[in-house]
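Partial view: only certain chains, each at its native spot in the assembly.
All chains are identified by letter, namely A and B, in their written order; residue positions are counted from 1 within each chain.
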Amino acid sequence: MKLFDRKRITLGTCYYPEHWDRTLWEEDLDRMKEAGIETVRIAEFAWILMEPSEGCFDFSLFEDFLNLADSKGMNVIVGTPTATPPAWLTEKYPEVLNADIRGTLYRHGARRQYNYNSPKYRELCTRIVEKMAEAYAKHPSVVGWQIDNELNCELDEFYSESDTVAFREFLKKKYGTVEKLNKAWGAVVWSQCYTGWEEIFVPRYTIHGTVNPHQVLDYKRFVSDSVCRFAKLQSDILRKYVKPGDFITTNGMFNLDNNRLTEESLNVYTYDSYPNFAYCVEAYKAKDPMKDRKWSRHLAETRAVCQPFGIMEQQSGANGWNTRMMAPTPEPGQMTLWTLQSIAHGADFVSFFRWRTAPFGTEMYWHGILDYSGRDNARLAETKAIHQIVQKLDDAAGGIYQAQAAVVCDYDNTFDAQLDRWHEMVERQSGKALFEAFQQTHTPFDYLYLDHAELKDLERYKVLFYPHASIMNAERAAMLKAYVENGGKLVFGCRSGYKDMDGQCVMDLLPGHLRDLTGTDIPEYTLISPKFDGIVHAEWDGASIETAVFNDRLTPLEGGEVLARYTENYYAGEPALIRKKLGKGEAYYFGGAFTEKTAEVFFEKLGIREPYKKLFDLPEGVELAVRKKEDTEFFFVLNYQETEQTLQLHAAFHELITDQHVSGSCTLKPYGTMVLRLK
Amino acid sequence: MKLFDRKRITLGTCYYPEHWDRTLWEEDLDRMKEAGIETVRIAEFAWILMEPSEGCFDFSLFEDFLNLADSKGMNVIVGTPTATPPAWLTEKYPEVLNADIRGTLYRHGARRQYNYNSPKYRELCTRIVEKMAEAYAKHPSVVGWQIDNELNCELDEFYSESDTVAFREFLKKKYGTVEKLNKAWGAVVWSQCYTGWEEIFVPRYTIHGTVNPHQVLDYKRFVSDSVCRFAKLQSDILRKYVKPGDFITTNGMFNLDNNRLTEESLNVYTYDSYPNFAYCVEAYKAKDPMKDRKWSRHLAETRAVCQPFGIMEQQSGANGWNTRMMAPTPEPGQMTLWTLQSIAHGADFVSFFRWRTAPFGTEMYWHGILDYSGRDNARLAETKAIHQIVQKLDDAAGGIYQAQAAVVCDYDNTFDAQLDRWHEMVERQSGKALFEAFQQTHTPFDYLYLDHAELKDLERYKVLFYPHASIMNAERAAMLKAYVENGGKLVFGCRSGYKDMDGQCVMDLLPGHLRDLTGTDIPEYTLISPKFDGIVHAEWDGASIETAVFNDRLTPLEGGEVLARYTENYYAGEPALIRKKLGKGEAYYFGGAFTEKTAEVFFEKLGIREPYKKLFDLPEGVELAVRKKEDTEFFFVLNYQETEQTLQLHAAFHELITDQHVSGSCTLKPYGTMVLRLK
């Protein structure tokens, strides 16, 4: 697959030929090539230029550009323009628009104002994609296609009439009868039972904004399903036209089942990475130790969908709409750092957003490599330096990220945690804490989507954390049990096993499907009283650990072994952590949400902390990531600090960027990166 | 009247037969009885089950349950289901829905989405209530009826078209002509005068959300009137069917004229008491000394409507919707404490919400006695222990709460303080301060609704505080004067007498109708400048007191005697407190809002502080409440602290719960209660 041949790591950029006088095109392409850029993405917002009025098509502009690109030997990724319908379209067919929960339509003037389910929109999208594919797919410079732009970005809620019609179909297919739906939704509460499909809507405007939670869970699944169907509509067309070796992708990573999306419609997944968001005026948190390093979490999520992957939009300049997201220009070195962060986590293709900064429009402060004038500048120079670097990393291309531990997740729980604040509070706490603990202890980890996994996927890891497996079913519990029996270590946090697939609490003894596996009974539970400010302590082997947000008060069942007990609140002395040995492995039930400190204790006790300790001694502010290709491990050491960091290397390495031999004590400059290979 | 026979204090619970497999019913009833529960409330959200489609009725489910309950000797309270209309109803007749101020309808999916004034809704409610009454009223297990559920809960604002039509009728009846309405509303300002009834609406969407304040005052009265008419519609039907001795009630206490509601439509009032709201994540205030003790204020308000009363929903488990109100499980002992708090204030029947926790729906985290599994648990054990306690309190049943002081209020001022932030700021400050001062000094007090009172009601108290009698008329002033002349002590705070019944400021010298009574003139006044952070000091008999929020600058009229003077701001030296002796009593005009410290000084000076001082020496964190039956006083001493409290008893008592003799120093365990009777 072009750009993903596992032989080279290459650079690209986003370019908008329609923004510029044609006289700039050639110069721009020449300067890109000089900077080491081999690929450009085009056309993803340009519907109006290709269909200036309904049914009249004009593909000449991008055809001219493709011809020029071809003459320069530049690869091109073509985007379908369905994220931004023209004004003529939405004025004539307002039913294609998305609406808010009150029913007010979102109008032309921003982007992503459409809904996925309008038959008319699907018809018009089908036509433009088909026509574009006819026009461009065979062009020699084309190497791939991007479907739409950032699906589910801006908004992931849809309340148009078309969505209600489609939601009913989705539900009919799932439930067959209204009676079954009423049962699944617990509609007997508050007289909510439906007597016909026409009484059922996507969530609507209600008092206190509260809607039946099981309905919302299905609605979130429906939105995800809508995106997947919308992408497949386009993918099915594109597949008829693309040249062999050309790929189909989409960009960004938003709230939907990205695994299904990828399986059904894509050849490769490309993420949009903007770590400078951490420095936006609205978002900056001085005390957050992670900041831009948090993007390693997003890259790990990307890797859980597709590996290796691409970065379709890699931050080069400052963020900023005219109304929000104001951020400083990245400091010298940060653009390089973030590019290498992407590569360290599994990217083989990195495309910078964007070549030139648009001097107009809402995103006029979202800077590209060049500023408004197009003059040579620091970011262009940094791009060239990055090109020098990535050329030295080709041996790592296609390498797989190495992790002994994974955090298990699934879309049912992900969606449930969005609608259920009890779930959300523990999920947010543990998700953040585990990530930070992994980072600060230099313990590489992966995410693993249980609902898209088989037993062998689990068995790649020594230890799995499934922090709040609230929704659980028998099949999943069985796979997890097999994992443990075969030697895995599996850790659950509080509120596991509480719910069934409808998001209803189970009427069984808790933790439901996980009782046998964990050897744990939960006779009582409580949110941690605000009196305690969210933390109740426990004692594990003589050391104090923190339990956060919520406490299950545990009792061991047969095979369950109490490892830790609460030391505070009225349940001091009761078990807080139970382990059950099963077959060759062990299952743990921990009665709280995790804090970063607690997570570190688990890493230590379960033997996964700092797996490369023998090779390195690294300061906290530095990330370690490892890609392995064939038998060679490539160690990426990334410094997120604005100060120099000192490392100890306990072996002799080859540093790829400087092409030098290094060992012993060595320093990493501010925002600097080393890529090491054992000699 | 059943459950309110003044001979026994009994327990109940809320139960939803429709939520559970019928196989659970019998076991549930048996376990309830074993726990000492004698009464269950049912059916209040079950419209869809009784009228599954328009005009088709099916009363079999609850009939079966009633038969079973009867066989077990269980009492049943039946709720009318009008709080939650079925989807078929609101889809067919959207005019029954409430709307927000923009006119957007609140849709099916939550509860209380209806409006009180839709003729169609009133017709459909009339029919379902009549049919239910026919079906169940004669059933031997039925002991009472609950109208709707928590009238005016969720929202107390209604902006549907039906409401506008009804509002016009309300206004026609009140004013007769548009000219009189224009006058009462001061509509001459900003060209607001109306020239026909059809130009008049409930408040609508305006710039800055501001609407004519006199219109809003009438609108608030109209909403209260709408609730009362809606309840009476149901009560009039039920009265035709209920067995002798069965009662009609409604539950909760929300923003409306509850006295009128009770007088017109109820036999007894039942409150819903959820003190654990104080520990909700969103509401918790570490520094608030009151927390759950604040519910004693709500219970005092309940008592001002009806005494003795019932608790239809008494908190047993954790609060929580899936979207908000997350709170911890009550700590061991709190369920008992809160039950006794209700009884101490005048409840003779306490019904726990709810037997089982629903595993589905918006309130899936609003825990009942049992959790999802239904296993025996700590709350069930505590319920049984509570039953042991209340059996020992039968002698106190029907006893009347004892207070020498009352806080005077009236619905005109209550509503005005909701629409007028100047009024609201003083009212909120003084209301909170007086309550806290009464609590912390162990000075029992009542509320007294002047607009539902006669002179003899006033004369039950030595001292009345009418903190901000902003709206005043000649009749009320005359009754207050008679109270003073007959020996009462009456205290007004700032802004008293400022307004007439339309909420217009009086063009008289201030304090208007209260000039003569208080011997006070107010030549100047001011909000306390934010420079002073809300407090200006004054001196009273050499001691410094606080005046809060707003200052009237006073001058004594004939008979007026200056007791305190401001010591700060540019009006230092001017009178801050004037007393006028009149007949056998005294009237006070205080130039500010009250703080807790200032209120305590008043209690001291007016001789009402700590009336049971000779009997007890109590720490601040403990509440004293007294119910008297015939000649026996029952002293409830309630410990809201999580720590043990020490009391000094200066007499010999019989403690009813332990059935022991106590005197001298004794300790009250965390969340513990003593019920004492003098030996």
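Worth a mention:
Note that in this section a residue touches a chain if its C-beta (ideal position, glycine included) is under 8 Å from a C-beta of that chain, and two chains touch if they have at least 3 such contacts.
Remember, it's a predicted structure, so these values are computed and weren't measured experimentally.
Of the identical protein chains in this complex, 2 are displayed in place, while the full assembly in this structure file contains 3 copies of the same sequence.
As a working rule, only the chains that are shown with their structure count from here on.
With centres defined as mean CA coordinates, chain B is found 49 Å away from chain A.
On the side of chain A, the complex with chain B involves touching residues 102-103, 185-186, 188-196, 198-199, 201, 203-215, 419-422, 425, 502, 504-510, 523-531, 570.
Considering their complex, residues 16, 18-19, 45-49, 52-53, 81, 84-88, 91, 98, 100, 104-113, 154-155, 279-281, 284, 286, 318, 320-324, 326-329, 331-332, 357-365, 372-375, 377-378 of chain B touch chain A.
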